[in-house]
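All protein chains but one are shown in place.
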Amino acid sequence: MKKFMNEAGSLAADSLDGFVGAHDDLVAFGQDRKHVRRRVLSPGKVAIIAGGGAGHEPMHVGFIGKGMLDAACTGHVFTSPTPDQILGAIRETDNGAGVLLIVKNYDGDLMNFEMAAEMAVSDGGHRIETLIVNDDIAVERTARGTGRRGVAGTLVVEKIVGAAAEAGLDLFSLKAVGESAIAATRTMGVALKGATVPQTTRETFVLGETEMEVGVGIHGEPGRSRQDIADAATIASLICRQILDDLEPAQGQRILLFVNGLGATPPSELYLMFGLARRFFEAHGLVVCRKLVGTYATSLDMAGMSITVTLLDDASLGLWDAPVHSAALHW
Amino acid sequence: MKKFMNEAGSLAADSLDGFVGAHDDLVAFGQDRKHVRRRVLSPGKVAIIAGGGAGHEPMHVGFIGKGMLDAACTGHVFTSPTPDQILGAIRETDNGAGVLLIVKNYDGDLMNFEMAAEMAVSDGGHRIETLIVNDDIAVERTARGTGRRGVAGTLVVEKIVGAAAEAGLDLFSLKAVGESAIAATRTMGVALKGATVPQTTRETFVLGETEMEVGVGIHGEPGRSRQDIADAATIASLICRQILDDLEPAQGQRILLFVNGLGATPPSELYLMFGLARRFFEAHGLVVCRKLVGTYATSLDMAGMSITVTLLDDASLGLWDAPVHSAALHW
Amino acid sequence: MPVLVRIGPVIAACCADIARHADRLNRLDGAIGDGDHGTNMQRGCEALLAESQRLEALPLAQSLAEAGRILVMTIGGAAGPLYGTLLMELGRAMSETSGTDDFPTAFAHAVNAVARRGKSGTGDKTLLDVLFPLSDLLAADNKFETTPAKVAALAEMTVAMRARRGRASFLGERSIGHMDPGAASCALLVAAVCREINGGRRA
Partner (left out) sequence: MPVLVRIGPVIAACCADIARHADRLNRLDGAIGDGDHGTNMQRGCEALLAESQRLEALPLAQSLAEAGRILVMTIGGAAGPLYGTLLMELGRAMSETSGTDDFPTAFAHAVNAVARRGKSGTGDKTLLDVLFPLSDLLAADNKFETTPAKVAALAEMTVAMRARRGRASFLGERSIGHMDPGAASCALLVAAVCREINGGRRA
């Protein structure tokens, strides 16, 4: 395992230090460096807070800024932040309009955010709502189970909700906007190389020279199945087909198409995959009216990518297009 | 070698197709898809054209847009574009004010751009000037030789010259602005893993588990020396020290600090390196007043990063800050 | 019995055993999760060790609750809230009752709180597949002698289960055939605690 790092234990903190230093016009550390927040908060607005383990950079800290998040809490690598971190972010950003927590569906994140919310409500009298993003269709839906993971589609939810919050929506309405965005969003990913967790210097899964892992999340956990590697067009159809089957969109439906790099896949390959996915969905009668290609929700140094589709209507289109001024998304 | 691609021969073209599809609000293909250009040109402005081999994405096509490039020509992987591509770009973007070509110093690029310029002058009566970027201090300066390579610092030159062109400077003045930017810019890179050229399915150089390649360019060619891998702080000092020695900046000098990923190094590690580099230069009395961290000038799937420093004065600072509206840089 | 135990040596024993097995726990977690369970537990145990003196000065119930809070604030991930809740609720329940006879009741209360926090139950392939049966054993005889061997067997039984909670649940069928890392760490910790309670003898 080769990484640019000093020691495994400080990778997350060192990286965050570099991030805040690089974007100190937009963001600042919260108390004791336990979270990162906007340098200047918008008054009277519902605070939007997200968070999760480290190793997904630029998610979520890269989305802090006008039009998106107010604060983000980063844990250790692939480890949910602790309740005190989240509580600190709530205290520093809630200016009376309440707080909306955006959490990726996974037990660790849920429990830590839930504990923080309980403390914030009982000790601080904060009003808190939570959105749980579960866009990853690689996970089978079962009668009893955790349900689907939250992965790259979280970016879309954060952008849409962030824009709505900036527009002045109240906590209750924001939760509804977020739930619609979640319902309209699906993601699936493929890895060509596993992630190397710095502490263990081991890949979480090791693929053979001709294998790929289909249906991976963003924590280095194995995916749904291991398959022979295929050409890009085959991989694109495989993923797009499943998204299509799961979403069952109407002909002529407008979509946002988002191709996300998992960390070690270069822009040239991401654009190549985007081109194939775009053609696929257009051939199936959808209108690809918004596009995003880049490395936004990573799994450390995993080689791979995911494809996310969000069904758009006039409202969500407007919220997607609304100005955003964060380190990673800017328009 | 694992890549998201259909066949090696079409990787560059397929990727470009995806890129143009993803950013068709900003860019369009030129004739016969031989170059990519702004969808809408600014009238009366000197045209700025860059180019080089494929495999460096998002450079240069990602920099096409208001405030930066008018067109970019992409060759095959790591192969300069051919003169007809460049000539086509000149013809489609020159609206009388002349054309400034920005070329990374390397014989292949120089010769192809030179042949194109000769044709454009003799056959088309275009006025052409050329800027040659040579920011890579890893290459020793020798009495006789090609001189230093052009690498990630090319982004800085393109941004500054692009802003000046948008402001209405004439061809002659633009060349002077560009030459100052080049004189003020230095880069050095380190790789942890070589690049895999798709046609040969071979890494251009293979590093052992505990080796790193110091002083790499962006074409997968070997660097200045192979060394034992070190921790991030050591690597950062190694590079920053050489940049400092080469630039010999005055105390209190303002600088732009740019940490660039070579393709397979994730944002978390780039930010970590940025933090270390920033502290280094600040400790040496420089003022890091502008910052850029991201994957902008790649070497296919090479794992590694480069550090670029540009000395800033009021003029170049203003040009750096001027609005830019391209796929990869946007403010 | 537990009220007679000094918490410092128990923490030290847990910390040592987790450190010794951290790599194995990471590896178990790598197979069906993200490969960090050993590292997470180690971080939590080290935080307890650092506060060991302060914890020893507190009444046992309060000291357990405080230890739980420390785990919650240092482990993160899934394990943090779960182990943290176990100790916090155990402490809370013990401070409301008194005497060792009520320990099984307090423990049962704490395990139920963990299940509520995790929205999980038996058979979900988690640390609860150790904790619930352990709670039943305690209720039956309120002894710590026999448990270490039994909990190891309990952890072993998670191998055949299909995960319905935690990261492993995302793998569906593929989660079968691997021991749950949380169950493994739980068995390990219970063994360490029992050993200390029984005077440092290995069971």
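Note that the chains take the letters A, B and C in the order they are written out, and that residue 1 is the start of every chain.
By definition in this document, a contact is a pair of C-beta atoms (placed from the backbone, for glycine too) under 8 Å apart; a residue touches a chain by one contact, two chains touch by 3 or more.
Treat the numbers as computed from the prediction; the structure is a model and nothing was measured.
Undergrad: Quick check: which displayed chains does the absent chain contact?
TA: B
Undergrad: Specify the residue from the set B:E129, B:E179 or B:E221 that touches the hidden chain.
TA: Once the missing chain is taken into account, the touching residue is B:E221.
Undergrad: Of the residues B:K3, B:H23, B:H126 or B:R149, I need the one that contacts the missing chain.
TA: B:R149
Undergrad: Tell me which residue among B:K2, B:H76 or B:K193 touches the hidden chain in the full complex.
TA: In the full complex, the listed residue that touches the missing chain is B:H76.
Undergrad: Considering the whole complex, not just the chains shown, which residues of subunit B touch the missing one?
TA: 53, 75-84, 106-108, 111-112, 114-115, 136, 138-140, 142, 144-146, 148-149, 197, 199-200, 202, 204-205, 217, 219-222, 224-225
Keep in mind that, in the parts below, only the chains that are shown with their structure count from here on.
Undergrad: Going by C-alpha centres, which chain is most central here?
TA: Chain A is the most central one.
Undergrad: So which chain is farthest from subunit B, going by the mean of the CA atoms in each chain?
TA: C
Undergrad: Nearest whole angstrom, what separates the Cα centre of subunit A from the Cα centre of subunit B?
TA: 29
Undergrad: Could you grab the centroid distance between subunit B and subunit C? Build each centroid from C-alpha atoms only and quote it in angstrom.
TA: Subunit B and subunit C have C-alpha centres separated by 54 Å.
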